[in-house]
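Okay, here's the structure, questions in a sec.
A single protein chain has been omitted; all remaining protein chains appear in their positions.
The block that comes next holds subunit A.
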Amino acid sequence: MSAAEVTAVPEGRGGRMNRAQIVNAALALGLLGFGLVAWAMGETFLVTLATKVAILAIAGAGLNLVLGFGGLVSFGHAAYFGLGGYSAGILAHHALNYTPMFEWPFLFEGTTSMPVIWITAMVIGALAAALIGALSLRTTGVYFIMITLAFGQMIFYFAISWPAYGGEDGLPIYVRNGFPGLNTLDPVQFFGLTCAVLFAVLGLIAMLAHSRFGLALQAARQNRQRLMAVGIRPGGVLLVAFVISGAITALAGALYADLNRFVSPSMLSWHLSGELLVFLILGGTGRLFAPLAGAGLYITLEHLLGGVSDHWQFFFGLLLLGVVLFARGGVIGFLAGGKRHG
């Protein structure tokens, strides 16, 4: 492996870089444009749909950090998404019901302030990812897939059987939490806020990917032995990436809870973990904008196919099978060219 290959960023280099950047810019503008045009036409439902795409793209971006760059197939990212969602739900629940969350060591009454909720969600997501990651990263390959899936299920069943916060029925958030200076109940303002978070997250990941840490992370995917040979422990790099990834996905979960004003164990279900993986493969694994492309395509298909048949998942399954078997590289690979890394 030459030095140039190690420093290769997922967008590719030279002439292709421009093409990938054009596709990325088109995706970002497409999301913003879709949301704003829908708002101008008074189609509130479509604005909400675009918000959903942005939020799922944030969750996918969290997964992309470990999967696309670090090569870890985590099949349990719904855990962090759901924990983020429950952070938002539980904090708002206590604040809205005026029941203090805890009185020791200090009185805490919950909150309806998004920034506080986001930080809490990210800390909880990071802690869960640190714990699960520390155990799961002892293994590789298929073991890793099955173990992350199993830990995700553990949290799912815990949420179902713990009655304090709604159990199987879920927990409603009566009023969407607030953000200083914005009216989050206005769909387009909430849409703008989620887009800002999405682009901040993508910017952070781009920055990470180019940093020394990001290069070590990509090297951990390509060749662990070589990474060790240059004096970096792959386990540490991968665990840090896993923790950041958990925090980002939890942030998306908090936003998703506020979008639906409802949290339920379905946010923790393994189907959601699978869907996050599907976003990345549809978008093009390892590409910075893959989660946005994939989530956008998925939600569009769900909306279009769902209108044609109740059994749209049957046709979606066939399509997904076709993409996996015959069209590797996803949407961005198709539009921007360039080979898959890894």
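Convention: contacts are C-beta pairs under 8 Å (C-beta built on N, C-alpha and C of every residue); 3 or more make two chains touch, one makes a residue touch a chain; residues count from 1.
Operating definition for what follows: contacts and distances are computed from a predicted model.
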Undisplayed chain, where the name is taken from the UniProt record, one of "Branched-chain amino acid ABC transporter permease", "Iron complex outermembrane recepter protein", "histidine kinase" or "Assimilatory nitrite reductase (NAD(P)H) large subunit": "Branched-chain amino acid ABC transporter permease"
Among A:P100, A:G236 or A:G317, the residue in touch with the chain that has been omitted: A:G317
Sole contact to the chain not displayed, among A:L96, A:L127 or A:I160: A:I160
Contact with the hidden chain (one of A:A150, A:L204, A:M228 or A:I299): A:A150
Sites on subunit A contacted by the missing partner chain, in the whole complex: 67, 73, 75, 135, 138-143, 145-147, 149-151, 153-154, 157-158, 160-164, 270, 274, 277-278, 281, 285, 311, 313-314, 316-318, 320-321, 324-325, 328
